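Only one protein chain is missing; all other protein chains are in place.
And now, chain A:
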Amino acid sequence: MATLEIKDLHVSVVSEDAPKEILKGVDLTIKAGETHAIMGPNGSGKSTLSYAIAGHPKYEITSGTVTLDGEDVLEMSVDERARAGLFLAMQYPVEVPGVSMSNFLRTAATAVRGEAPNLRHWVKEVKGAMADLDIDPAFAERSVNEGFSGGEKKRHEILQLGLLKPKVAILDETDSGLDVDALRVVSEGVNRYKASGEVGVMLITHYTRILKYIEPDFVHVFANGRIVESGGRELADQLEAEGYVKYTGSKEAAALS
């Protein structure tokens, strides 16, 4: 039973000027089998939360703790966190020229699983996973994310999610920039991952539309660097109707008009 526990997390962004505090005391516990939607307006710090948990060097943890099954995540290097069972599907996946998708996937799977996957099984596994996400097999020989459209990049993030099988997945605005078909395909991929075992999901989003496809167990409103309200599905419906005005004082819609 995997549990990701975040306690009183304060995070600053490292910049050339003075560090700026973005997260101001985040408390959140995600247990296996649970899907938590983190909803908030732009600039509220949602993405910072995901990057800080994954260990991006730009963010500095000033206080608080993050543990995965009791292990101190903040003490781990970025790759150790991934091998411990954390996965971040990024909002802006990075291009790595000259490294083929197939080489990248095999290298990552070898690292996460602790041994090289059996080649014959692996080829089949990747082919099947790509077909599930409507990804053309030709992508396997292209450089990682290079020249991919926004939707293609997101499909490949979910492809990695399915192949690396983390204990806890953080999906950072995976829905942004997707058309209806892509949103459905990507959501189905997330649901397959959820159905595959006792896993936890943190679903970060600005809009409610992805929640039509992925059912959240908990909804948290994120504003000004912390969680300001938590509830169930009904909280998302309320955001859909009223937007974030109640939390920010400014009018920002949570539904696409």
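The definition used in the following text is that a contact is a pair of C-beta atoms (placed from the backbone, for glycine too) under 8 Å apart; a residue touches a chain by one contact, two chains touch by 3 or more; residues count from 1.
FYI, contacts and distances are computed from a predicted model.
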- Message: Suppose you had to identify the omitted chain by its UniProt name; would it be "Fe-S cluster assembly protein SufD", "Cytochrome c-type biogenesis protein CcmE", "Sugar ABC transporter ATPase" or "Stage 0 sporulation protein KD"?
- Response: "Fe-S cluster assembly protein SufD"
- Of A:108, A:140 or A:228, which sits in contact with the chain we cannot see? A:108
- Chain not shown: contacting residue from A:143, A:176, A:191 or A:230: A:143
- Item | Per the touch definition above, residue among A:90, A:129 or A:239 touching the missing chain | A:90
- Message: Counting contacts across the full complex, list the positions on chain A that touch the omitted chain.
- Response: 54-57, 77-79, 81-83, 87-88, 90, 93-99, 103-104, 107-108, 111-112, 143-144, 146, 160, 164
